[in-house]
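What you see is the complex with one protein chain gone and the rest in place.
Chains here go by letter, A, B and C, matching the order in which they are written, and residues are numbered from 1 within each.
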Amino acid sequence: MGMGSDMYRQQILDHYRNPRNYGELPDPTFSHAGENPSCGDEIRVDVTLNDDGVIERVSFTGDGCAISQAAASMLTSELVGLTVDELDALDRDDVLDLLGVDVTPMRVKCAVLAEKVAQDGARVHRGEAAVDRTTTE
Amino acid sequence: MGMGSDMYRQQILDHYRNPRNYGELPDPTFSHAGENPSCGDEIRVDVTLNDDGVIERVSFTGDGCAISQAAASMLTSELVGLTVDELDALDRDDVLDLLGVDVTPMRVKCAVLAEKVAQDGARVHRGEAAVDRTTTE
Amino acid sequence: MATHEQTSPLDVEALRAEFPVLERRVGGDVTSPGEGEDDDQPLVYLDNAATSQTPRAVVESMSDYYYSYNANVHRGIHHLSQEASVAYEEAHDRVAEFIGAEGREEIVFVKNATEAENLVAYAWGLSELGPGDKVVLTQMEHHASLVTWQQIAKQTGAEVEYLRVTEDGYLDMDHAREAIDESTEMVSFVHVSNALGTINPAAELADLAHEVGAYVFVDGAQSVPTRPLDVGEIDCDFLAFSGHKMCGPTGIGVLYGKEAILEEMDPYLYGGEMIRSVDYEDSTWEELPWKFEAGTPPIAEAVGLHAACDYLDDIGLERVQDHEEMLAGYAYDRLTEFDDVTVYGPPGDDRGALVGFNLDGVHAHDLSSICNDYAVAIRAGDHCTQPLHDTLGAAASARASFYLYNTREEVDALVEAVDDARQLFA
Partner (left out) sequence: MATHEQTSPLDVEALRAEFPVLERRVGGDVTSPGEGEDDDQPLVYLDNAATSQTPRAVVESMSDYYYSYNANVHRGIHHLSQEASVAYEEAHDRVAEFIGAEGREEIVFVKNATEAENLVAYAWGLSELGPGDKVVLTQMEHHASLVTWQQIAKQTGAEVEYLRVTEDGYLDMDHAREAIDESTEMVSFVHVSNALGTINPAAELADLAHEVGAYVFVDGAQSVPTRPLDVGEIDCDFLAFSGHKMCGPTGIGVLYGKEAILEEMDPYLYGGEMIRSVDYEDSTWEELPWKFEAGTPPIAEAVGLHAACDYLDDIGLERVQDHEEMLAGYAYDRLTEFDDVTVYGPPGDDRGALVGFNLDGVHAHDLSSICNDYAVAIRAGDHCTQPLHDTLGAAASARASFYLYNTREEVDALVEAVDDARQLFA
């Protein structure tokens, strides 16, 4: 293997090959989808909240580059137990930390897609926004 | 007077100040007008031909920069006695020779205006062209 | 007589060293310029309203682009493309900052100020204008806006009204208050006239337009390079200017537009980089400003324009303005000393950095030729304001225009050349 694999560390490749939380939830509190047109990445996130507004279950489906799909897999693994406000407070550095590698400027849009989709979904659910589909471009 | 007067040698200035053949002919065989939009120069030439197609009388009217008006004055002084074919055979070097100075590229259009107007007028007269107004741009 | 400053706030000698072309010597004999002739006189470049000269820093920024990170922008993943993309996008940010815009969304790179006018005329005008609508221009418009709005109005059935210019070269504001009425959809005016030197009251005109719900398009081709300008203070909806008049390169111009308005507008040029998605049936558009930038943009030129903004801001636009107005005032005073010279436009202490004039009995082109014999580069013609020249009763005028590297001595050289022409043609 060559010298060039930083952005594709084993952990990312593992999440890409074996995505966690992949699939659709039966009765989600909200679902939201989005895309990163620059790579053609697509992500849809399903979320179930309990009565206190805490995330109980999360899943995603999607298609696209390794960075976008691995980021979705990693992020969704972290969301259960967070409140919607805590979800809202996440920023791009949180995702980049999860990925554990530096992502080049042009690929940041891939990395943050799942996060933005989940956040927009929550906002639409709370009536704070009217985003039809999220896009990271 | 400064060093910069080549293009405005006394002869040219003289023709500009005192144009020869200025005015309109009473009964011209043909009249033709044209312009050089780059300087806004305008020239109209009246020509009388005799039965052999030889230029008998020439006059011009016009308005514009010194180069265009002096060239008209000098050229019209040379045309009497030429046949229309000889007029047609004149080229821009003939006018530049008459002026007796080198004319900068951007001003050549001024210099050749009268010549082009006379030639186009003759061509229209002979039915060889349908130029409404001549332009040297 | 001279009411303006006599001294410059700039260290002009130091500035001139940054412009290699100012060391150029040109042939004293106009009749055979160029090669093979002794280039014996130092160039006096007074044609800055047509195009400004370009400092080393700007030229080198572009060579550096070509020599170290030239690549196509947008969506490229490799190093060079990332570097070029960042540089290209940051050039938008830098220009936004330069004119006080909110951000890159409001800055569209086009090829020149003229294209900026056309962009709005096509993308907004063609669909929004119609019979009964009015576009208000001024009699002193440059052809860039005059011809564009005139032709788009013709195509849409809208009417054009031209605000009059007073005897002393000012915009007739009474006429403005009357003409800008409820039927007015667009008020487009030149900020600093490139023919008269008039500085138009941009904020006041913008107020008049906004009161009747019209948009305001400011032609900043002569103002952005020469004075501090803040789109927020003017509150214009659109602003157009060109790189090549502000120490920047040819091949790039800028359209500023308020984000909310640009957002509403359909694109005008179609192609790569401006689309969101395309299928064989239809297409959707990219975000601002890319929606209006079809095809490979002027990348090196954007880098150069960024450097030009840095260059001008380092000097300080207030000081540039003071310096130029000092020169324009001085030239005005010297030229009006000749009885047979007519200087157009407002008085010497209230004008932009240029002086348009005519010498009785001498065609402006002849005057320009004679100045050129003195290596004094001025422009002669209608300066793309042909209708204005018709109202002035002059087919053409001579124009000397100044920039940060010009000196009072250069004005003296101009005056000497004009005096020579007077004697020659006397």
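As a working rule, a contact is a pair of C-beta atoms (placed from the backbone, for glycine too) under 8 Å apart; a residue touches a chain by one contact, two chains touch by 3 or more.
Just so it is clear, the structure is predicted and the values come from calculations on it, not from any experiment.
> If the full complex is used, which shown chains touch the chain that is missing here?
Computed over the complete complex, the missing chain touches A, B, C.
> Which candidate, C:G157, C:G232, C:G272 or C:G361, sits in contact with the chain we can't see?
C:G272
> Would you indicate which residue among A:A33, A:V47, A:A71 or A:V103 is in contact with the undisplayed chain?
Result: among the candidates, A:V103 touches the missing chain.
> In the complete complex, which positions of chain A touch the hidden chain?
Residues of chain A in touch with the missing chain: 1-8, 13, 38-40, 64-67, 101-104, 107, 110.
> For chain B, which residues reach the chain that was dropped from this view?
37-38, 104-107, 137
> Touching the missing chain, which residues of chain C?
Residues of chain C in contact with the hidden chain: 20-21, 24, 26-27, 30, 33-34, 43, 45, 47, 50-51, 53-54, 58-59, 62-63, 66-72, 75-83, 110-115, 117-118, 121-122, 139, 142-148, 150-152, 154, 160, 162, 242, 244, 249-253, 269-273, 275, 277-283, 294-301, 365, 368-369, 371-372, 375-381, 384, 386-387, 390.
The rule is simple: only the chains that are shown with their structure count from here on.
> Specify the chain most distant from chain B by Cα centroid.
Computed centres place A farthest from chain B.
> Nearest whole angstrom, what separates the Cα centre of chain A from the Cα centre of chain C?
48
> Between chain A and chain B, what distance separates the C-alpha centroids? Give it in angstrom.
79
> In chain A, which residues are in touch with two or more of the other chains?
none
> Where in chain C do residues touch two or more other chains at once?
none
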